[in-house]
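Structure below; questions to follow.
Removed: one protein chain of the complex. Kept in place: all other protein chains.
Our next item is chain A:
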Amino acid sequence: MTTEIAEPASKVELPSHLSGDAGEIPSFECTIRIARFVPEQDEEPHWEDYQVTMYGTDRVLDALHKIKWEIDGSLSFRRSCAHGICGSDAMRINGRNRLACKTLLKDLDTSKPITVEPIKGLPVEKDLIVDMEPFFQSYREIMPFLITTGNEPTRERLQSQEDRARFDDTTKCILCAACTSSCPVFWTDGQYFGPAAIVNAHRFIFDSRDEGGDLRLEILNDKEGVWRCRTTFNCSEACPRGIEVTKAIAEVKQALFTRAF
């Protein structure tokens, strides 16, 4: 293992008369405390501390990369886009569900170790990787696709701006599971559909072009459906896309009432 010079902030070598101290990015030492678990050798997860020198522009994901690439290659976590779009890297950072790629280190308290754990309520496979299957099973159950009747139109299905705005918020979901795995009701027995499934059902229930709303409402009227929600707002707080998750759930409850009475 070699200790090398940290990557320069810019790949472009500027002549000394152009580069000054002005644009220099501050660097700092921080401790990343990661819940490590290797099923083949560990009985249960344990904390492992890593000291790294990071820069003001770095995110938690960059720290994880640095650890994986320079200190311990066995560290496992998911990430793909690294830009808050694919939803792979939701994890519990300092006790809160966030995307590692959207959490700047400078926004955390770097004087104390930064804890990084897998999201809760789903079985841990290795280190920060959990089995997402129960999460996606709920997602599939609410039928996240357009349901229509009659012949396919020969052109796109038009919709007014107001109709589109009705469900705009819930179209933003990236299926990261930050919400579902922050929900204490989901933690209990994992049978609750969970906020993410309800958000994605909302996206179709309130879409004027869709005709499967009734089916989805019936699914969410289940005893593991929206009625298990206890409005703790953990989901709304956790969502990296800023979706008003609890509000979406309340709207689905309301739609169920309108249908029932």
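One rule holds for everything that comes next: contacts are C-beta pairs under 8 Å (C-beta built on N, C-alpha and C of every residue); 3 or more make two chains touch, one makes a residue touch a chain; residues count from 1.
The working rule: contacts and distances are computed from a predicted model.
*Asks:* Hey, which one's the missing chain according to UniProt: "Peptidase M24 domain-containing protein", "Methylamine utilization protein MauG", "ChrR-like anti-ECFsigma factor" or "Succinate dehydrogenase"?
*Replies:* The record for the missing subunit names the protein "Succinate dehydrogenase".
*Asks:* Give the residue, chosen from A:T103, A:S138 or A:S181, that touches the chain omitted from the document.
*Replies:* Of the candidates A:T103, A:S138 or A:S181, A:S138 is in touch with the missing chain.
*Asks:* In the full complex, which of A:V60, A:L128, A:V185 or A:C235 touches the chain missing from this view?
*Replies:* Residue touching the absent chain, from the options given: A:V185.
*Asks:* Hey, which chain A residues sit against the chain that's not shown?
*Replies:* Its contact residues with the unshown chain are 35, 37, 44-47, 95, 115, 117, 123-124, 131, 133-134, 137-138, 185, 188-191, 218, 221-225, 227, 253, 256-257, 260.
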